[in-house]
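Complex shown without one protein chain; remaining protein chains in place.
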Amino acid sequence: DARMLTTGLDCVAGSGIVLSAEQRAALQSSLPTLQASQRFRAIKLWGRIVALSTEYFIAQAYGSDLLDPTVFYSSDCSVWAQLPRVHPVIVEAASKIAGRFQGDPAHEYSVTQPAPAADAPPLNLPDEVAALRKTVDNMVTTTLTEEMRLAATVSLVDFEVAVVPYRAFRRNPDGTIQACKSFEGLTPLEATKLSSFYHFRRPTNSASESKNPAIDFLDPITNDLPKTSWSLQAERGSELSVLRSLLWPGYVFYHVPESRIFGSFYSGLGTRNNDLVFMLP
Amino acid sequence: DARMLTTGLDCVAGSGIVLSAEQRAALQSSLPTLQASQRFRAIKLWGRIVALSTEYFIAQAYGSDLLDPTVFYSSDCSVWAQLPRVHPVIVEAASKIAGRFQGDPAHEYSVTQPAPAADAPPLNLPDEVAALRKTVDNMVTTTLTEEMRLAATVSLVDFEVAVVPYRAFRRNPDGTIQACKSFEGLTPLEATKLSSFYHFRRPTNSASESKNPAIDFLDPITNDLPKTSWSLQAERGSELSVLRSLLWPGYVFYHVPESRIFGSFYSGLGTRNNDLVFMLP
Amino acid sequence: MSDNESDDGQRGPSIGTYEGERHPETMARHGRGVATLANGDNYEGMYENGQRHGKGSYQFVNGARYVGEYSQNKKHGQGTFYYPDGSIYEGSWAEDLRVGQGKYTYPNGDTYEGEWANNLRHGKGTYTYAKTGAQYVGDWKQGLRVGNGELVLGKFRYQGAFSDSQPIGDGKFIFSHGCEQQGSFVVQENRTADDDAIITVSWAGKSIAATR
Amino acid sequence: MSDNESDDGQRGPSIGTYEGERHPETMARHGRGVATLANGDNYEGMYENGQRHGKGSYQFVNGARYVGEYSQNKKHGQGTFYYPDGSIYEGSWAEDLRVGQGKYTYPNGDTYEGEWANNLRHGKGTYTYAKTGAQYVGDWKQGLRVGNGELVLGKFRYQGAFSDSQPIGDGKFIFSHGCEQQGSFVVQENRTADDDAIITVSWAGKSIAATR
Amino acid sequence: DATASLTDVPEASTHVRLATDEVVLFAREEEDEDSLVVENAAESLDQFRAAGLGLGQEESFRILLAIKNLAKAKPLRSVRFWGKILGLEGNYIVAEAEYREGDEPQEEEEAEAEPEMEGDGDGEEGVTNEAPLPKSSYKAAPPIPRENVGAGANKKVYFVCAYPGAEWIALPLVTPEQIICARGIRQFLTGRLDAAVTSFPPFPGNEANLLRAQIARITASTTVSPQGYYTFDEDDDGDEGRDSFVVDEEYEPRSKAELLDPALTGWVHHSLFLLPQGRCKWINPSPKEYNDEEDEDEDEEDEQAEAETGPPLLQPLQNDEDVDGNMAWSLRLSSQLNPTSASVIISSNRWPGAHTYAQGAKFANVYIGWGIKYSSTTYSPELPPMPAEEYPVGVDISEETDPTRAEEEAFAAAQTTA
Partner (left out) sequence: DATASLTDVPEASTHVRLATDEVVLFAREEEDEDSLVVENAAESLDQFRAAGLGLGQEESFRILLAIKNLAKAKPLRSVRFWGKILGLEGNYIVAEAEYREGDEPQEEEEAEAEPEMEGDGDGEEGVTNEAPLPKSSYKAAPPIPRENVGAGANKKVYFVCAYPGAEWIALPLVTPEQIICARGIRQFLTGRLDAAVTSFPPFPGNEANLLRAQIARITASTTVSPQGYYTFDEDDDGDEGRDSFVVDEEYEPRSKAELLDPALTGWVHHSLFLLPQGRCKWINPSPKEYNDEEDEDEDEEDEQAEAETGPPLLQPLQNDEDVDGNMAWSLRLSSQLNPTSASVIISSNRWPGAHTYAQGAKFANVYIGWGIKYSSTTYSPELPPMPAEEYPVGVDISEETDPTRAEEEAFAAAQTTA
């Protein structure tokens, strides 16, 4: 929430993530305006992707579905543009782009991948997605803009590392997800354990036969591979739990135990750490 | 709570109340230490009384009784000394002291008041309190130190203007008071009304025949005289409600509607505005 | 019918002129008449047996003027006096004195409306300050505010005892925002550098209560 | 019993000396003996019918040494060769060649322990790097890592196909922290400023799975 | 980020309206590199914040932007953040500015108009037409003329807005009678410029005027700077109380020890003293045209023409009057743990909320508070003066008795005989 911007930023400052007073002031003005302009229920600052010649600030606005935000970007925290929704095949292609964001939303990237096997089921791509793909010699070359890459990166980060504490959300019988009013924060002990944190995404393991499907419906991060793809530290003693992703360095989740204060911020290059398995002790 | 120091300070900054990074850093270290040293359940920064030659920072630490804190003071946010508990007659005498705090805890003040009527019930003062009083010619002169005045002022401010939002606390059948877990914050509409705020003190009007004595047990501030002894403003739009006392200028209560974030801070000269009735429009 | 022949006489001792009705028997001024008096003042109005009696208007040479009732040469009954300094008394007279109900408008625009005795404000009366709109409503004694009174000072009023025109002692301020403050005006004596006493009267407020 | 009279002969063409047992019939060297050969090498050990046969120790003048079994003048059976560069082979010999199980210690301290054929690492074998402790465990062909093998690199291992001693193609890294990464080593050819080809083999990691 | 509150029901809150206003602040523009002097309010407030004073960072930054917007919108020569005054319903962000010469707005001449004198009525209710009724002998003191734009209490102009991003509104010029009245009252501001001032005595103006009067009083009292920072212009004719000064280009920053000297010799006022008259430069309230120079030594004018004087500009603070028996200023370092880079803070005890920092060659003043002067004594409202006295009984209003018939006859007889 824009209202909690300062608290949240305080919690990630120890990870080297700060915003200037100018940026914060601009966000405090522009985010509520953005939220109101399209009648979103809530809006939050998602993070910042540092490109070579600029910084892309990312905000997510929510309607009724907490897992399907509308995403905006801005390079000055003031003027926001909506990011396109990108098709999964574009996300997949974007995930293959190596190297830095350039800072020009119109910059074009080309990604060449092997074409799907001939006997694979047809993709049935929408026309505008198909238009981006060109198959030559059994290789598919996808051309996408930096804006698309940005959108893809945000959804990749959300899918791979967005985290919430256990019990903070519940699933209603109709499948919608909502904040759990009775959530009082993790205990200080829980806050020191990776097992208390869950992916905030539609569960990939749908066959979960949990005893309490209203609560235990999210994927635990302890199933992540490698298991140690997180750095969980207590900052300022046990006053604050900080969970840093090693897969997407720059993704920092924070939680004040025994309080409802939690959130996350991404501040990084927008590139996945594909070397993670080698870098762990 | 020391944990929420920054959030709280952000909320009162618009009233001209800020602490330096140095002070905040010192408080973040010293308050938890102080809390642990005497096994308090919680500790919070109460405020700051600006004396002529120094500033007294005040912290309150809580055991089981939320209405009976142990009070500490410090002039550097680092080294804390406990304030004495002062007898009501000393509080009463201290409330008559005009003028600024000097900045020397040992500074002595003399207050001369008419002696109680001869037929008044005896006061039965403890010896150490009686020792401070001298009766001459039917006038009682009380001699007290600035440290006592400080303690008296803190308890006066708490009694006269300490505020909490409606529903934030409940009274147990045994009479103890505790934070209400189900409190979700005031609605934005409620947060614009003085009637949503209550004195955080043992109710003076014990004869309240409320329908819900567990909730409706505190004195509403709308019974205060004058009724307009508060300035309730929304800051940053309706994002933050700020309630400033006009009786004790410098007492600022804040609440983020629809959240559990509320608290207060006193930053002033430590003098009551006895001219209030004249200053209102 | 009137003897106005002496009007343009030589300048010398004069008893003025008179033109008007006279008593058919005594020839004293009686009934309606217009007189110029020896000092140059003018009177126009009713006479009875040589004395101004009944309604009349007396014009002083200095510009002052009385318009009102006379009784046996004295202002008596209702009358309005325009004083040389511009102040005006409009009200009741007795024996040439302001007595009874009357309104006095002072040169600065202030007014007093209320009871008079012996030419002075006395009894109940309301003094209104022109410049600030403040009012004193209450008791007067011999021209001074003495007794109980109320000062109406815009958004607040003071009710209490007055003496020597000053509020002294217990009283209360009543505020339009719905409460009142008990307290008292106390006299303080400060000394200047030259050891002159400066007496100030200042308010010592005490408890605050809701206005009933 | 031995004819050692010629030992201190003049310097000239020599067939060396021999001191030891001979065949009772053919007088050929037979049984235990000590020989100095024409080139100055020494042999001490068993003979049979004039040929080194059985356990023996052959000392080259250059310092190299073989200690082990002979068969018909050829190293055969278990034997240890100390090469002039300090390397050592300890293992099985056949027909003067390293064949079968053997451990070779290289001058830099590296070792190979495993199967040999035709003097070369061939079959299954483990090569251990002295400096880093790394190991290759797997298939060898004619001295080279060819076939399937595993590189043990401290906290992680690589399992995959090797050719020309290089990992090439699909394989996987297995990490001690409990997961493994599929992928392949791909050959990249970069050109230097002088248009020289620089061939690098680099890892292209793909999916990550839990280690079974 | 309180993802927890994501399910809040949306509402078109005032927040959004506010934020929409503020968005104008963040419009980016080319920097204007002209001679306009815009104080970096954010930087000054950073310094104050490092001393535990001032405002939050975001608000500070918004104020900076708002001040820059003001500087763009008006023909100003300089502008700085003056402070923030709290009100009951809203607050005022105050900027202090000077117009470029020649760009001052037209002065509102109606302010100069003679106020209609009450009690000066010309007797239009006269009973008879014959003779004029007496005119009131009462002479209200003529209004003291206010100082012009650029002079005295109106040396600077002030703009206020409710929050950074809201419209800047120029406050009216201040008049002496407003200042004098403001001194006698004790009144919270509401936050609405057009609000009536409900004080007693009645204030001559609305809240905008009262606000402006308080700003004038606070400015005159608390605008201080390190001694030597400003200097009198050499070219300036300094005969009779110099009232302008320039930054001393050769200013060597005072040492912290000098600035912390409790004798206060390190600090000077650089705003003119506000005289009891309500002006900075005294004016003779009832100037008589002197017939000749020699008239000056006549004593008869004494009671109405004793010129008020105040301390001159750039005088150290050491002569400042006590505040109810306490020192007028409190001095301290901004940081106790890092004294080398700390700034020196001087705080007014007369106007709590007025602070100045000095560090190196920089300093700034700020006021953040309710706009109420400190007093240790209970407020005793100014009471109306004593009731006026009636016209004294005397011969001039004693009526002449009509002559009796006997006298008439005697007189007539005497006339006839003459």
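Order as written gives the chain letters A, B, C, D and E; numbering starts at 1 within each chain.
The definition used in the following text is that a contact is a pair of C-beta atoms (placed from the backbone, for glycine too) under 8 Å apart; a residue touches a chain by one contact, two chains touch by 3 or more.
Bear in mind the structure is a predicted one, so any value in this text is a computation, not a measurement.
Visitor: Just name the one of D:Gln51, D:Ser71 or D:Asn148 that touches the chain not displayed here.
Guide: D:Gln51
Visitor: Among A:Glu92, A:Glu160, A:Asp219 or A:Glu258, which one touches the chain that has been omitted from the display?
Guide: A:Glu258
Visitor: Identify the residues of subunit B touching the omitted chain, counting contacts across the whole complex.
Guide: Residue positions of subunit B that touch the missing chain: 1, 3-6, 8, 21-22, 24-26, 28-33, 35-36, 39-42, 44-45, 62, 66, 76-78, 164, 168, 178-179, 183, 200, 260-265.
Visitor: Could you list which residues of subunit A touch the chain missing from the display?
Guide: Against the left-out chain, subunit A lists 10, 13-16, 18-23, 26, 48, 50, 52-55, 76, 98-100, 188, 228, 231, 233-234, 236-239, 244, 246, 249, 258-259, 269, 271, 274-275, 278-281.
Visitor: Need a quick check: the contact residues on subunit D for the chain that isn't drawn.
Guide: Against the left-out chain, subunit D lists 3, 6, 9, 13-16, 18, 22, 26-29, 35, 37-39, 41, 43, 47, 50-52, 57-60, 62-67, 73, 75, 80-87, 89, 96, 98, 104, 106-110, 112, 119-121, 127, 129-134, 136, 143-145, 151, 153-156, 158, 165, 167, 173, 201-205.
As a working rule, only the chains that are shown with their structure count from here on.
Visitor: Which chains are joined by the largest number of contacting C-beta pairs?
Guide: Ranked by C-beta contact count, first place goes to C-E.
Visitor: Between subunit A and subunit E, tell me the centre distance in angstrom, where each centre is the average of that chain's C-alpha atoms.
Guide: 55
Visitor: Subunit A to subunit B: how many Å between their CA centres?
Guide: A distance of 43 Å separates the two centres.
Visitor: Which subunit E residues touch at least two other chains?
Guide: 2, 5, 8, 13, 15-16, 18-19, 57, 59, 198, 377-379, 381
Visitor: Send over the residues of subunit B in touch with two or more other chains.
Guide: 10, 228, 236-237, 239, 259, 274-275, 278, 280-281
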